[in-house]
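Notes to accompany the following structure.
Every protein chain but one is kept in place in this view of the complex.
Entry: chain A
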Amino acid sequence: MRNWILGLLILGLMGVLGSWPAMAEDDGGEVIFTRPIKAVIFSHERHVNMGLSCDDCHEGLFEMAAGTAEESGDFTMKSLYEGKYCGACHNGEMAFASNTKCTSCHIGVRGYNRLMGPKLEAHEHH
């Protein structure tokens, strides 16, 4: 009986682990920036659902390769106010301005841990 339940649990876990990278491939998934500060969330899904296409941001504003913006050294709020990166749209005209609604994107260390916690746990079990 106990083995049977354990088997089901493992199958379920494999299902969860198997499905999330596939989801990520569809629309880029969620990006969590941890530099220069922890942590900023970007949802590809939400932005694509608003009618934006990949080319609207890639390339020009953001390179396709993950981590490029974070390594550039100017991925800061000041750059955003100058119209770079997210600031190209988040200027108060096309979308809410970068210097408002801070916590819409900034999920903080708490938010980061909340998102990463279960995934890390799942990896450990794996």
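FYI, a contact is a pair of C-beta atoms (placed from the backbone, for glycine too) under 8 Å apart; a residue touches a chain by one contact, two chains touch by 3 or more; residues count from 1.
By our rule, contacts and distances are computed from a predicted model.
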item: Identity of the absent chain, which is to be given by its UniProt protein name, from "4Fe-4S dicluster domain-containing protein", "histidine kinase", "Molybdopterin oxidoreductase" or "Raffinose/stachyose/melibiose transport system permease protein"; value: "4Fe-4S dicluster domain-containing protein"
item: Residue touching the undisplayed chain, where the options are A:50, A:64 or A:102; value: A:102
item: Positions on chain A contacted by the hidden chain, ascending; value: 36-38, 101-104, 106-111
